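Shown below is the structure under consideration.
Only a single protein chain was left out; the remaining protein chains are all shown in position.
By written order: A, B and C. Residues from 1 in each chain.
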Amino acid sequence: MPVRASIIGASGYTGGELCRLLLSHPDAELVQATSRSLVGQPLHRMHPNLRGHSALTFSVPDALEPCDVLFLCMPHGESSKQIARLIEHARVVIDLAADFRLRDMAEYRKWYEQEHPCPEAARTAVYGLPELSRDSLRDARLISGVGCNATAMNLALLPLARAGLIDRAIADIKVGSSEGGAEASQSSHHPERSRAVRTYSPWGHRHLAEVKQALGDLRIDATITAIEMVRGVLCTAHVEPTRPVDDKELWRLYREAYNAEPFVRIVRDRAGMHRLPDPKVLAGSNHADVGFVIDEHSGRIIALCAIDNMMKGAAGSAVQCMNLAFGLPETAGLTFPGLHPA
Amino acid sequence: MPVRASIIGASGYTGGELCRLLLSHPDAELVQATSRSLVGQPLHRMHPNLRGHSALTFSVPDALEPCDVLFLCMPHGESSKQIARLIEHARVVIDLAADFRLRDMAEYRKWYEQEHPCPEAARTAVYGLPELSRDSLRDARLISGVGCNATAMNLALLPLARAGLIDRAIADIKVGSSEGGAEASQSSHHPERSRAVRTYSPWGHRHLAEVKQALGDLRIDATITAIEMVRGVLCTAHVEPTRPVDDKELWRLYREAYNAEPFVRIVRDRAGMHRLPDPKVLAGSNHADVGFVIDEHSGRIIALCAIDNMMKGAAGSAVQCMNLAFGLPETAGLTFPGLHPA
Amino acid sequence: MPVRASIIGASGYTGGELCRLLLSHPDAELVQATSRSLVGQPLHRMHPNLRGHSALTFSVPDALEPCDVLFLCMPHGESSKQIARLIEHARVVIDLAADFRLRDMAEYRKWYEQEHPCPEAARTAVYGLPELSRDSLRDARLISGVGCNATAMNLALLPLARAGLIDRAIADIKVGSSEGGAEASQSSHHPERSRAVRTYSPWGHRHLAEVKQALGDLRIDATITAIEMVRGVLCTAHVEPTRPVDDKELWRLYREAYNAEPFVRIVRDRAGMHRLPDPKVLAGSNHADVGFVIDEHSGRIIALCAIDNMMKGAAGSAVQCMNLAFGLPETAGLTFPGLHPA
Partner (left out) sequence: MPVRASIIGASGYTGGELCRLLLSHPDAELVQATSRSLVGQPLHRMHPNLRGHSALTFSVPDALEPCDVLFLCMPHGESSKQIARLIEHARVVIDLAADFRLRDMAEYRKWYEQEHPCPEAARTAVYGLPELSRDSLRDARLISGVGCNATAMNLALLPLARAGLIDRAIADIKVGSSEGGAEASQSSHHPERSRAVRTYSPWGHRHLAEVKQALGDLRIDATITAIEMVRGVLCTAHVEPTRPVDDKELWRLYREAYNAEPFVRIVRDRAGMHRLPDPKVLAGSNHADVGFVIDEHSGRIIALCAIDNMMKGAAGSAVQCMNLAFGLPETAGLTFPGLHPA
């Protein structure tokens, strides 16, 4: 019996990515995909890649039927208002918005500048990054999605943080345009956005809250720059270590952290063109490519992580969580290796 | 005494391009640039390249003062409603919208599906492509701008049309995203528009009306495809000739048509990477690059024209018209050669 | 027992795409991937997406072992010299070069300007486009790959050609940079190739030979223009019909031709942004998206086909042929729907 999955808010980009993943998932079935504005229209009206891959049409959110897993792809702030009702529809709810990412309500208030509408739910939600919380995800009832920028930071820094090696970190993050979602705006207008190198978030404070929750109270800053790319995040974390380290130790730390991880690859080659992580090769893949280099003059560590923001940074991690919560093979439906060249 | 120039609707892309050209024009002066929504703001709020190049702020359209030349960059359909009033403000009015491009009011009605608000003005307007109507432009009072797609077709085909060589022509036109103007929309949203190869106008009918007015009643069709590019048009016209022609004759025809033209270059090299017209090298330049090849198997002529839609296809031609109307050197303010690589 | 597959020349782009497809194919196994220059190196040295997806290293071509199917990804002209020897290694050989695409040796001589090294093999080779030759592929011993530009033309025009509707056709083809293969050259240098709109083949003669072999002796011309894109072909075929047709008849012809085809989709929507075929949504997918429009003023038919040149235009079709030749489900290993946005 496949896992019966439904999506609220399926017309956006993460909703579309979930549709794609669930439609080709060996152990799941997409049963409903809601969109208030597109009721009755075929999925491919918004997601042209799905033409011919599904006979489903968008349904009205109010007609939601019980299912095994319910994915929420609503605007930030919506799911937390409706969670009490929505959680009744499914054994597991996975929310891809920011609503349930922070457990500490004081932090939530600080960064989102409002009271959380449903703090009890927020406190029990499991953060949906298997590399951080695999065991808890197996029994989770409510799973929060991950922020894509936070995920790139978390996976770049996790081995260093665990080893107590981070004295100071600055994450310089490069992102593609799909991060902004499917809604058009002046800043996403192609003539303006094309080839922009736009520092749209010099501080990235909200993302840091997620990182500190995951890695501990680090001294970490972030700056986010939009570049010419649709999918993709590269986090370049510049780290001052608490003590001198050598390459060999870093190899050991990263291997220990990630060798058992099905989706994390260490990219640190000495030959060829692909020596360090690059999101270019990750579109559609659930991989997080992680790498590191030591600057021999200053001792600085450069720790990198590249992901597809819509996969490992959103829908891919969410499906990975579903796999864990339902006892399916963790990589089921997530084995696409990405394209090259593309 | 420089020509005193003002722009109505200066916040859009052609308005911004006019600002740029006029601010560095040796014989003109930009005195007013209006924008209802940006009154009091510096030009660089919308046109970041102009930061530091002008102390002007956007002014309210109602405060328009008399000037020598008035450029109209209003939405299509607006200038023809206000022309009776606007023409009082300046010795010469140059309208960059489509309102005054067609002289035949039946054609106008057919393609724009409405009566023209000011047919007397339309009949006296001079079509603003110097390669077609240089002499009339010298005495013009009202000059219509050109369509960028029509301009690429006109300049690709003019020598063939004059020689009566066109039996049948199909113009396959590739365009960049700036053609759509500064207003954001779902179809210009970067994730959707980036690397699209979108046949958004399979027929291009309105543009053909302009071509037929210029070149005579040809059998010509057009198809327009949006590609990854911000500025630029390439018209690839596939022409069945009325009789066999050889390369030598085509060289002669194109040379006769264009050797005296300051902005038309014949691009037909036998070596190197730049053998035929390519809009890539034309951004910011007022050149129209024109080329031709004969398919020796079928006798088809491939006639090409590449332009920057915002320059030769809009603001550049408009300034060229201003130069003619005021007896200035025709190339004044328009000598930027374009960038390579870019 | 999976089909045991090997690849000669696996370091190029089609070789890499075949590696990707075979590594995730449910019924096949990649056993050898040869590359003279990369012997002993992991596949991901050239194909970074495959990192972690295979422990295989490139092997020397001379060490080729017997296998069920052998894919040849050699430079054009090489496989026909070695075919007598290579065909002994496998039950089925699929050659992705141009060597065995033409059955008529006079045509081969004309376009490739040399005698075919192995005309007997060329005469028995089956053209590897299942939409044209599915039945013969089931028993084929030697299968030729398809040209990507020819495939886009063939699938755009097939229903019209079968109905005898083509009086004259001009194919205006837009292509991405991966068509040129993995070898760097001055014309593929990023600063030169980026955003180029370069008419590098005004006639496309060789490609037309493939089309005429498939569709009959049509009056057809082609012009090929490189645009900013890595993967993708859009063929815009402008067709003068032999008699007037209406939309309903075209719908019927395209449906008859393609309704049973697992990979051809008819794209002709009246709403949304995705009304006609666009290669943007096809990267990694084996779909051919086909559409058509009638120009009501001239009666011209615009027939379009978009493909990923590396998939339906090369490696995807080749795997589809393998599936047919080995009695596997035709879509096995080819179900990836493409990404959106990307």
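In the analysis below, contacts are C-beta pairs under 8 Å (C-beta built on N, C-alpha and C of every residue); 3 or more make two chains touch, one makes a residue touch a chain.
Computed from a predicted structure; not experimentally measured.
Only one residue from B:48, B:66, B:164 or B:216 touches the chain missing from this view: B:48. From the options A:146, A:234, A:257 or A:290, the residue with contact to the unseen chain in the full assembly is A:234. Here one chain is not drawn; of B:34, B:199, B:285 or B:317, the residue touching it is B:285.
Along chain A, the points of touch with the absent chain fall at residues 168, 170, 172, 174, 186-187, 191-192, 194-199, 202-203, 205, 219, 221, 223, 225, 227-229, 232, 234, 236, 238, 240, 273, 276-280, 293, 295-298, 300, 302, 304, 306, 341.
Although one chain is hidden here, its contacts on chain B can still be listed: residues 13, 16, 20, 23-24, 44-53, 178, 230-231, 265, 267, 269, 271-274, 278, 281-285, 287, 289, 335-342.
The chain not shown here touches chain C at positions 13, 177-178, 182-186, 188-191, 193-195, 228, 230.
Rule of thumb we're sticking to: only the chains that are shown with their structure count from here on.
Remark: the per-chain Cα centre closest to the mean position of all protein Cα atoms belongs to C. Centre-to-centre separation between chain A and chain B, using Cα means, comes to 45 Å. One simple way to say how far apart two chains are is to compare their mean CA positions; for chain B and chain C this gives 39 Å. For the pair chain A and chain C, the distance between mean C-alpha positions equals 35 Å.
For chain B, residues touching at least two other chains, in rising order: 186, 191, 194-195, 228.
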